[in-house]
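Heads up, the thing below is written out as structure tokens.
One chain of protein is taken out of this complex; the other chains stay put.
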């Protein structure tokens, strides 16, 4: 493993798909893509498309009842359609694989940072993230799209029952960054992700706070300086995503 | 269980969604909905939407190798997204449930009637049918849409390797019919299906031959006369679907 | 797939085991074969032997309780002993295979047509169908034998508690028919079933109504005319089985 | 737990079913009960009935191939039909339960003592023991009946291929004994087994050697003297079973 | 299979590790090895090391509640660390294997003979036996060490709540014996166990009563005389173990 101490590459050179190093892919949130879920958003980051839905169900998990935890709960599930990847991915037989479980837990924690569960009635919110097409960044697309679905679902719920104003704590978005052939890049597509030496996923709130920072060396270890660069890049990406989430939600109201 | 001997209801009375008893719902085939599968079609029968894909992989199942069966194979999988139904449907943990397994087998048999597997190179075609939204008739929508995806996939394959002209044997479509409150109805939506006394799924070839006839009494048994009426209604429905499949495939070529 | 439009073969030619095309195999119902179940019948269709038992247990499934469905329930299980087939069949590890699940569901639906579950006390009837020897037609033998066991079990229950007279709605039987080398045949044995182009299972009531019609093209598709011939043959077969069920039940009373 | 040091009860008092303390139940071996397995015996010890079959298949388990172990293999499976017990026993979902696994292993080891596996061609013998009706002693009935099926299967195999004369090492039988309300009893039926303080299963060869001795205190521990009494009783029981096996096999030849 | 009728070998010849035929390996009980369990003992028989813990939890199994069985319960689990064996043993995926299940049941029955469960409050005692290093005799080491942990746990419980004096019925220990190359040996290490013709595990109480005697012919069957020799050897081994258990418990009090 070589170490990456400084960033020698020319970061202004465009990427395979023409983007700058600090540009996210075209993002879209198709609100109301399906109609049975309480919130439903087809989120896309470039070619990556994830159907993000929120289904609100009565009751809370057994562990909350047993431990008398007040409020509600939010849990996430994540799965890839077999046809979503370049080479067909067999369906999970039995439990989901390790990678899926990690991602489910990440999405769940990130979304729970957007909502004050203590103030929720005894309900369970299921965030289902089903990947329709995977071109890198499915977990960050899932988090970012699910927040939009969550906002829609809570607004809908608020039209039926009385909910506290501060139930939602703010928006949540997530983006990947990575070190690819010596360059720091924002929002990796699959081919970039595949070649990344360092891979980092960051989930933030729209107040600039962090929820999760997960940084993993794939081929090389990384220096503190590299880490800081990546973190800054991710902050910029999340800021862009917050604006796009806001736009989509406002267009939906009209 | 009461018996249904004759059909007293006025069959010209329109249905809840305004259709006539012998009308199918608005049908659409969005070809190329995703881009990694060899054939990809988002098929919709009214509100029912199924993503039908064909992925072609090298090699055949072990049982074909062991028994020296020549040619290729086609197998189908069917699954519903948790958010596709009115009340969230938990994901399969472990193997798919009995209903899904029955449907997988039905789709597989129906599609295998469309292709002369002996003439296929040693390949396995996966027909993945993932239900995005379920409003009745998901299995017939899946069969009908998958045939379109199969045609696209085989045409694409034929542009890469030499295939016999008569590899595809003709189009395949499927439709549901049922007896609801004394009336025979074509292409049931969920609320009709839910109230049906008799439920029947029919898969046919565009030459007017039958592949599968599955008729089940849910609340009442049914007479031979009722059975014949339903069968005739299904024949008419499949005819309409063949025309729509053809149109979609021709539009796609242009 | 060739089409079968008309039936050219001489249907009077005897079959490998000497039967006419419209003859069922020797049928036997050994009532009381085991003594712990509420009803127990060793049913045989030729060499095919299925142990059909009805066990009555207190209580109903959770979904009935949750949805406040009144009455009782009947569910069926089907399994083949490993030694029942010509080549040893490994035991199910984990859930039963797709074929077994389909058959369980078919048996359950067919038997539920014989009984007015709303009038049953909150009990669950288990119909266990265990194949001792398999020579084709195991599912139809299971349905036909299980009805006999059901009648015995309900009569026995009626001697202990008060039950409405019209709890049982009539007898149920089932038979297979098929198209083999251009001939329509009733009650296929394994070698005939194996070579069948079209395979059809029909379950009926003794009032001449249908419960299930499942018709599947194995190698060729089939015309409407062929379908009608097969259906008529099945009706005749079921009629013979109703007489044999009745005889067995009457002999048992004496 | 009280200790049982001496046997005070009057051992000549008859049992609930009229037997003496040292009498086995009526035993029967119905050879050729089914016809597809290489050996098939419906064995009964009183009301206990077990279908014992031997299926011979080509090839040996992977571990024998990997470790270059010469000869063949014999493995046993054991299962109870749901309707075999007084209260319906749910089918195994997933792996068999602990008790079934113990019994499978016991049957396998006992039968392997009857055959010199080194001298067997590279084949695997499956001994399937399916309990049709369970009234205590199912595992000993299974071992004793399976030996008869094994002898039939090997004789049949010997008529097709050349086998060494000394492939079979002798007969194997098994019987249960127990301490019930202070009395030592041979071949316990269910109600006796249920009340036994000590439960012991013994498998022997017809040369008077032991294969397995499994003795378990259920409610009380037991003294060495009690143990010796039980062992003697079991020896006597096995001797009776060897004679019955021999008779059945000789009648079958005629 | 040869028979072992008499014991011709010179039983005074020392074993590979210098022991006499009737000597157990160096035994140690490290009480309080971990601190969260109610009783915790690292037991070693030579190189074999098993961590034996007793965890006391509130409540009893469902079957005791349903059948209104008074008192408490004790259940045992047994597992080997992957690195405990000479060749790495893969972790159980899914249920434990057949051997582990047999051993769990044996440990549970043996420990339940040490305690009058009727006199226990409605609690469940978990005996967890995790093998740190395996050199033969892991099940007997587990039983013997778990009794020590059980005594510690009950004494600790007695300091918190009032328990009847005669809750514990006496000490329990277990040892293996075997016939190896014609010699009867006590407390087999792995290499001896691997070569044993007869393998026997005996669990006893400190009053000289037997709880379990499990004797299995691995390569040869065994005579009654051989059986008696082995049983006597095991009795001597258990006596030695009772003294060592007592010492360890007394040292711990000081």
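Labels A, B, C, D and E are assigned to the chains in the order they are written; within every chain, residues are numbered from 1.
We adopt the following convention: contacts are C-beta pairs under 8 Å (C-beta built on N, C-alpha and C of every residue); 3 or more make two chains touch, one makes a residue touch a chain.
Remember, it's a predicted structure, so these values are computed and weren't measured experimentally.
A.B. asks: Among the chains present, which touch the one that was left out?
C.D. replies: Output: missing chain touches A, E.
A.B. asks: In the complete assembly, which of A:89, A:109, A:183 or A:239 touches the absent chain?
C.D. replies: Result: among the candidates, A:109 touches the missing chain.
A.B. asks: Pick from E:84, E:110, E:140 or E:221: which residue touches the chain that isn't shown?
C.D. replies: That would be E:84, which touches the missing chain.
A.B. asks: Among the options E:40, E:110, E:201 or E:214, which residue touches the chain absent from this view?
C.D. replies: Of these options, the touching residue for the absent chain is E:40.
A.B. asks: Identify the residues of chain A touching the omitted chain, counting contacts across the whole complex.
C.D. replies: Residues of chain A in touch with the missing chain: 1, 3, 94-95, 98, 101-102, 104-105, 109, 113, 116, 169, 204-205, 207-217, 221-224, 227, 231, 235.
A.B. asks: Provide the residue numbers of chain E that touch the chain removed from this figure.
C.D. replies: 34-37, 40, 47, 49, 51, 53, 55, 57, 77, 79, 81-86, 88, 91, 93-95, 126, 128, 130, 132-133
The rule we apply is simple: only the chains that are shown with their structure count from here on.
A.B. asks: So with chain B out of the way, what's still stuck together?
C.D. replies: Taking chain B away leaves these connected sets: A | C, D, E.
A.B. asks: Fit chain B to chain D on CA atoms, both being copies of the same sequence, and give the resulting rotation angle in degrees, nearest 5.
C.D. replies: Fitting chain B to chain D on C-alpha positions yields an angle of 120 degrees.
A.B. asks: From chain E, which chain is the farthest off, judged by mean CA positions?
C.D. replies: Centroid comparison gives B as the farthest chain from chain E.
A.B. asks: How many angstrom lie between the CA centroids of chain B and chain E, rounded to a whole number?
C.D. replies: Whole-Å distance between the two chain centres: 61.
A.B. asks: Quick check: how many Å separate the C-alpha centres of chain C and chain D?
C.D. replies: The answer is 35 Å.
A.B. asks: Between chain A and chain C, tell me the centre distance in angstrom, where each centre is the average of that chain's C-alpha atoms.
C.D. replies: Taking the average C-alpha coordinate of chain A and of chain C, the gap between them is 52 Å.
A.B. asks: Indicate the residues of chain E shared as contacts by at least two other chains.
C.D. replies: none
A.B. asks: Would you identify the shape of the chain contact graph, picking one of line, ring, star, complete or other?
C.D. replies: Contact pattern: an open line, chains touching in sequence.
A.B. asks: Which pairs of chains touch one another in this structure?
C.D. replies: A-B, B-C, C-D, D-E
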